[in-house]
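Removed: one protein chain of the complex. Kept in place: all other protein chains.
Naming follows writing order (A, B and C), and every chain is counted from residue 1.
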Amino acid sequence: MSDSQRRLPAGGRLDRKQKVSFTFDGRPMWGLAGDTLASALLANGVETVARSFKYGRRRGIVGHGSEEPNAIVQLGSGAATVPNLKATQVELYEGLEARSVSGWPNLDVDVIALLGVFARFLPPGFYYKTFMAPARLWMTYEHFIRKAAGLGRAPQNPDPDRYDKINRHCDVLVIGGGPAGLAAAREATRQGSRVILVDEQSEMGGSLLSLGGSEADAAQLQWRDQTLAELEASVDVLLLPRSTAFGYYDHNFVGILERLEDHRGLTSPGRPRQRLHRVRARQIIMATGAQERPLVFANNDLPGVMLASSVRTYINRYAVIPGQRLALCTTNDNAYQLALDWQEAGCDIAVIADTRPEAEGVLPRLARERGIDVRTGTAIIEASGRKCVSGALLAPIHAGGKSLTGPATPVECDLIATSGGWSPVVHLSSHTGIRPIWDDEAIGFVPGPHADGPVAVGSAQGIYCPLACVEQARTEGAAAALRAGQGAGESSSPSPDIIAALEEPAQALFLVPHTKTTSRAPSQFVDFQLDVTAAAIELAAREGYESVEHVKRYTALGFGTDQGKLGNINGVAILADTLNQSIADTGTTMFRPAYTPVTFGAMAGGEVGDLFDPERYTAMHRWHSEQGAAWENVGQWKRPWYFPVAGESMEEAVQRECLAVRNSVGILDASTLGKIDIQGPDAAEFLTRVYTNSYLKLAPGKCRYGLMLHEDGMIFDDGVTACLGESHYLMHTTTGGAAGVLGWLELWRQTEWPELQVYFTSVTDHWATATLSGPNARKVLARVCHDVDLSDEAFAFMDWNSATVAGVPARIFRISFTGELSFEVNVPANFGRHVWERLMEAGKEFNITPYGTEAMHVLRAEKGFIIVGQDTDGSMTPDDMGMDWIVGKNKSFSFLGKRSLERSDTRRTNRKQLVGLRTVEPNEVLPEGAQIVNTPDQAVPMAMQGHVTSSYFSPSLGRSIALAVVKGGRNRLGEKVFCPLADGRNVAAVICQTVFYDPDGERQHV
Amino acid sequence: MLQIYCPYCQELREEEEFSPSGEAHIARPRDPESLSDEQWGDYLFFRKNPRGLHREMWHHSAGCRRYFNVERDTVSYVIARSYPIGEDPAGAMVEGHDHE
Amino acid sequence: MPTRSRNRYSALSLLKHGLSHHENWQRAWRNPTPKQSYDVVIVGGGGHGLATAYYLAKVHGITNVAVVEKGYLGGGNTGRNTTIIRSNYLWDEAAHLYELSMKLWEGLTQELNFNVMFSQRGVMNLGHTLQDMRDIERRVNANRLNGIDGEVLSTAEIQTKIPLLNCSPDSRYPILGASWQPRGGTARHDAVAWGYARGADALGVDLIQQTEVTGIRRQNGVAVGVETNRGFIGAARIGCVTAGNSGVLAGMAGLRLPLESHPLQALVSEPLKPCLDTVVMSNAVHGYVSQSDKGDLVIGAGIDRYNGYGQRGSLHVVEHTLQAICELFPAFSRVRMNRQWGGIVDTCPDACPIISATSVPGLYFNCGWGTGGFKATPGSGFVFADTLAKGKLHSLAAPFTVDRFHSGALIDEHGAAGVAH
Partner (left out) sequence: MSESAEMGQRFAPVLESPLHYVRARHRNPAAAAVTLSERSACILLNLRGSPENEPFRESVRAVLHVELPEVGRSADSELASIYWLGPDEWLAVVDQATLAEPVAALRGAIQGHVSIVDVSSAQSLLAVQGAGVAELLQKASVYDFHPREFGPGRCAQTTFAKATALVRCVGEEHFELIVRRSFIDYVARWIVDACAESGCHISGT
């Protein structure tokens, strides 16, 4: 040992020259470059790293990777703090600050631990059985329940870091960089495949990184180095260490989280912290290895009880000795390697308890030869110690593993390592719902069959012999390359020189029997993080929660941040035993992503903040923004909402803009309206089928307004269509509806009416549109447009003309949404700002006023024009909107939606109909969304008649106006109705016509 | 995450480029006015929704903008074939055959 | 009435059983062998099916009832939803039905003697556009006049209630306001299924798990029972409450429904100390989140637009959801997703359920709850039990028959139910 740490003087994959200081719960400590937080904590002699969630029991580190259930820490503080990391996966960096997430006031004196005494009264499901009376106190009980639960703390401030995302495609994706993964990746690469190899550890090698100094081990490590070097030198190989394949999705799609910077510090200014790789692979090889299973025995959660392979990893990879005197309990030969390495490191071995009746394999013999006390047919049935392990109880165990055959004897030790065999890591291969299959020989679940999906190699397939792993991986690597279209399918890399001891069969043992029954024995933990014991599983089954999924949900087995990597299979086995059925019949719970947790920010990637959703700009956007426009989001577009001049409120600005249009001239950026160019001999026929009215007689130079219905008869879009020439039209859609309408047209053209000759092209982006509206609109336009006669006689309402505006070829439509004389000037968007500015100049003398969407809404409401989506809500027919006049009843083709208008419910006479509302008090502006009743003095629930869809103060009329839908409204003109408001007032209003201003429509015809 | 073969682009493309457009092969009635409310409602809303092979329409909305049909298993999500509108591939599928 | 004596759950019973090492707890429900026939067979052992059975026995005294479940009780959408409960629906028909449910929730723990952990922490629906706000006003006003609690909150009020929410006016879709239903909240989903199961079992209902209905037997056009993988079970009336599988059940009787089954996903974070005390939902930015009593953020993700029975969905849908969550809660960006999963939701064209008799006498359906039926569990069970008991639709269920898809009397709740919740 060196420097008062539990550190071996040599060895390990560490940089001994680089000391790294860090703190744990405020205590300063140090480790070495290459350490994980867990190895450094062990080196510093830290035993208790957590308190358990329900009983407050002391917990220590048990594993060395993503399986770790106990050592959950919070890193750092402030905005960059990260909750719930596993210390075994945190690479140490200078200045790291870690805190345990449990224990109050601290790990050493935990108040919840006092509850430990009551533990026996808190069986699984105790919540469901209590806190029921008195009912009103539940929210108080819950308050405390919530406080007691939860692990780390969420940051309180926005994340200072950035995240990155990248899409990848490859021929062969290999998940897991252990011997099997390396072999498979090398083989696929040699066959010419594009290969990606990922591993969640800091370097490739998998279990090889845990090997010791023996000759055989050294040979394997050398093989690793050579293989890796070859992969690194290949062009079409991407090696991704520190990258977890967290989810396998349909059609061979895999999500991978790469931790780019976490090993360097808490934040990564200027560089992305993590990156999400979205990989589509032609073939996938799962080389995810196998997870060692702990044995379940009494008090097995005491700090100082660890996995055998983890202890071996700490010795060999991190040069840390987590104890002085080891007691090992195993069901297999493999764990003997730990004993040999432990002894090699110069430490004591109290005993190897081998649960099998005999152990005559190469490794057990070697152990005996080395003088280790190997006792077969023996198990550790209980750990003892107060704060950590100080001894173990051994007892002889029946060959069947279900009972003890003699009395227990104690041994002294400060570390207990157990190995209950191995569980292939089948997580990803099960994510699409393919159930894993129990394999008696592997004593574990192996991946179920996939049609064209991943192939498992190595330990992931239940093959535990190193040479066999590599051989199988080579074969599968070549086969995968062939299926992906490369190579001849035959392995080209030489058979490696791996010497491995032959192993004798292991024993299938999960719960070690105790002298007492499970319900009475000291707690035998299955899931450490959630305090689930063997007794809890038995109890759940006893209470009728027999399905493994019920057991999971009733006891919380596997619900933790480790997702039960250590506990689940033991839990299944214990349940199977309780119910007297096979493990195969019991099955596993469902495996789901994420294999290990994935940062939200990484899943979001760069698409947050400004880039959360595209902002679409018109050609005049910058001009508006220079004028200080307030914006409205309309779909993805940014539209000027109003243009406040110095000191103006929104109300004042909108009034000014409205009056300008009514009295002189306003200008609106209408570029966002959808525009679809339609050409073809059947264009008119097509339009006539998709609109309620007919376009067969629309002449070139003319425009027509139309309503579009879905097949259910409900309005979904409206707009003006112009006939540009023979068989050539331009359709306008609503801003939000543009994409949907184009899809709709294509849908019918391509699928239902392929015989119609017509093409659609979106030209929304091509045209910038400036709408001049107001009595002076013509005068303004005349200043910049000289090649067209703008007079009412030559250029009538609902006409359009080509012209040159400010030197730019334009299309001018004389249509109006304000009821005033209006010209919509369309020019190619590249000239949009130029033309807009010329129009502004031309209008100076008339005090031309830019107006936004709000004023536009007021102006159109004064005229009773509807806005689809505001005055309609997907349940309104043309007749409901009072627009029956636009429905062509006698068209030869039954236009889309027509038949639905004849259904019994759509023919009803008391449907909600669009009407106007005038408040009795003219200054009262009804809130949009106010509900309407006949009399306010009725009991709740009231009989609602409809609601207010649009409501404004009309500056032109000097009073409020509203549009509303009211049951049978058109027959109720003049009736008084009421809007009961949230503040308790009942506002009276009178039903009226929808047109408030210029009812005869004279102003737009001048 | 599906990968769908577009018969027009003639290659496998990612799900994000497409929009699903519901059950395929629902012909619009020739003479809607002659249908009863019930028949018309059936056409509008009632779907096969099978557990198993499903013929459905997809729109290559971020690609070639073509609609086409896909025959896909709604449990395994395996796609048997993509084919243009108007074709009705031979070897008609076994409808909604059982799973599990 | 074959009512079994059932030990009550209480703190005292915990104490008593603790002393005997929990060795003597009764089963929460039996594991009976199916009888040859029943008065009513409910297909589907989700919350709605179990509640139906419970109220059939409790309210109508009909106890010769079986619930046939192909998997484990509560393993369908009941066991995989984000548990949001509210009753602030827009249209009268829906509002009355969901409000009945809300009232039943308020006494459910005591009714069942099973703590369903119904937590009335309030539900907030955010508005991000002017049209969102119009819709929110309209819905809240309708709710109030229907006797359902609701308020429209200003951005400032929202910020006080949820300090971690990003209420900046500079965000891409700034929060302009919200609707707020204080009585809304969450419940422990599994407990709801188990509580109803235990209650129904105690009243004599047979809960038959791991038994799949494979056919609906008809004689002279009348439904007489169900075929299962364990044999035929006769029934005078059959109620199908199979959520995402309803289309398949309908197919067994030669019927079609106006339904499509789609994958809907959800996810949870790792557990955190309390940091979010209400339920937050956003249609426009599309994310919704609450924090469970265990501490995990429970997040509802979007729906995949294609049909699917796979109980799983696409990754990009979840990515999109987490963008929304990070946008709404920038502080959650460093929190991690622990698990994601999917359910099969039965979506109806008008986002409202179907509670209906069919053209096959004796066969009834209760389905189409889509993305939002957990909240309706008690109410749905109550009215469906009444319907099955009397052979006539309960008045609150009457607007929800399948006929509306022929008459056109749809009840379009997309505004209120549009996103999955």
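Basically, a contact is a pair of C-beta atoms (placed from the backbone, for glycine too) under 8 Å apart; a residue touches a chain by one contact, two chains touch by 3 or more.
Remember, predicted model here, so these are calculated numbers, not experimental data.
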Contacts of the hidden chain among displayed chains | A, B
Contact with the hidden chain (one of A:483, A:616, A:702 or A:959) | A:616
Pick out which of A:15, A:94 or A:765 touches the chain that's been left out of the picture.
-> A:765
Could you tell which one of A:19, A:147 or A:271 touches the chain left off the display?
-> A:271
Residues on chain B facing the left-out chain by the touch rule are 8-11, 13-14, 16-17, 62-66
Sites on chain A contacted by the missing partner chain, in the whole complex | 162, 164-169, 194, 270-272, 278, 280, 606-607, 610-611, 613-619, 621-622, 637, 677, 679-681, 757, 759, 761-768, 784, 786, 804, 806-809, 828-835, 838
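The working rule: only the chains that are shown with their structure count from here on.
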Have a look at A-C versus A-B and report the one with more C-beta pairs in contact.
-> A-C
Note: chain B sits from chain A at a C-alpha centroid distance in Å of 27
Would you mind pulling out the distance in Å between where the CA atoms of chain A average out and where those of chain C do?
-> 22
Shared-interface residues of chain A (touching two or more other chains) are 249-250, 253, 432, 712, 900, 903-904
Residue list for chain B, restricted to those that touch at least two other chains = 1-2, 19, 37, 40-41, 44, 76-77
Where on chain A does chain B make contact in their complex?
-> 249-253, 280, 432, 451-452, 711-712, 743, 746-747, 750-752, 754, 894, 898-900, 902-904
Mind pulling up the chain A residues that touch chain C in the complex?
-> 79-84, 120-123, 126-133, 135, 138-139, 142, 145-147, 149-159, 161, 163, 247, 249-250, 253, 255, 276, 278, 431-433, 519-520, 535, 539, 542-547, 549-550, 553-554, 556, 559, 561, 563, 590, 592-594, 597-601, 603-605, 607-610, 612-613, 615, 632-634, 712-713, 869-870, 873-875, 900, 903-906, 927-931, 933, 940-942, 944, 947, 949, 980-982
Footprint of chain A on chain B - complex, ascending | 1-3, 14, 19, 21, 27-28, 31-33, 35, 37, 40-41, 44, 57, 59, 61, 65-67, 76-78, 85-86
